[in-house]
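Up next is subunit A:
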Amino acid sequence: MPRVLIDSVLCKGCERCVGACPQRILGLSKELNAKGYYPALVLHQPRCIGCCLCAITCPDSAVQVGLNGNQYKLFEY
Partner candidate 1 sequence: MGEKKLLKGCEAIGEAAIQAGAKAFFGYPITPQSEVPEYLSKRLPEVGGVFLQAESEVAASNMLYGAAGAGVRIFTTTSSPGYSLMQEAVSYMAGSELPCVIVNIVRGGPGLGGILPGQGDYKQATRGGGHGDYRTPVLAPSTVQEAADLMIDAFDIADKYRNPVLVLGDGLIGQMMEPVEFKQRSTQVVEKPWATTGAKGRPPNIVNSLYLDAPTLERHNIKLKAKYDAIEKDERRWEEYGNTGKLDILLVAYGTVARVCKTAVDEMTKQGIRVGLFRPISLYPFPDAELRSAARQAKAILDIELSTGQMIDDVKAAVEGRVPVHYYGRVGGIVCTPEEVAFHAGRVIKGEQVYTIGEYAGLVTALTA
Partner candidate 2 sequence: MELVFKNTTGLVSVPRHYCPGCTHGVIHRMVAEVIEELGVRESAVGISPVGCSVIAYNYFNCDMQQAAHGRAPALATGIKRVRPDLTVFTYQGDGDLASIGTAETVQAANRGEKVTVIFVNNAIYGMTGGQMAPTTMPGQVTTTSPAGRDVNHCGYPIRVVELLATLRTPAYLVRVSAHDEVHLVQAKQAIRKAFRYQLEGRCFSFVEVLSICPTNWGLSPAEASQWLANTMIPYYPLGEIKTPDDGPVTEAHHAQ
């Protein structure tokens, strides 16, 4: 099972990951972080396919993706 890990301290709430997610499982928190942004949030983790596009598109190195088990490599990055 893949898992999206968002660093809510580094996130600036630009929503690039929200738009990039093919599964539409990301959104913004309703609470401000210390910098005054609404950080990104995983709304429905089980639907994640581990494509990493959220992490690829993040300008602030705020997203990492973890994996338990095996997964098909979807594309070359």
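The candidate set was assembled so that all candidates are chains of the complex that A comes from, given by their letters.
In this section, contacts are C-beta pairs under 8 Å (C-beta built on N, C-alpha and C of every residue); 3 or more make two chains touch, one makes a residue touch a chain; residues count from 1.
Computed from a predicted model, the values in this text were never measured in an experiment.
Visitor: Please name the candidate from 1 or 2 that touches subunit A in this complex.
Guide: Looking at every copy, the candidate touching subunit A is 2.
Visitor: Where on subunit A does candidate 2 make contact in their complex?
Guide: Residues in contact with candidate 2: 2-3, 9-10, 12-16, 19-20, 35, 37, 50, 52-53, 55-61, 63-68, 71, 75-77.
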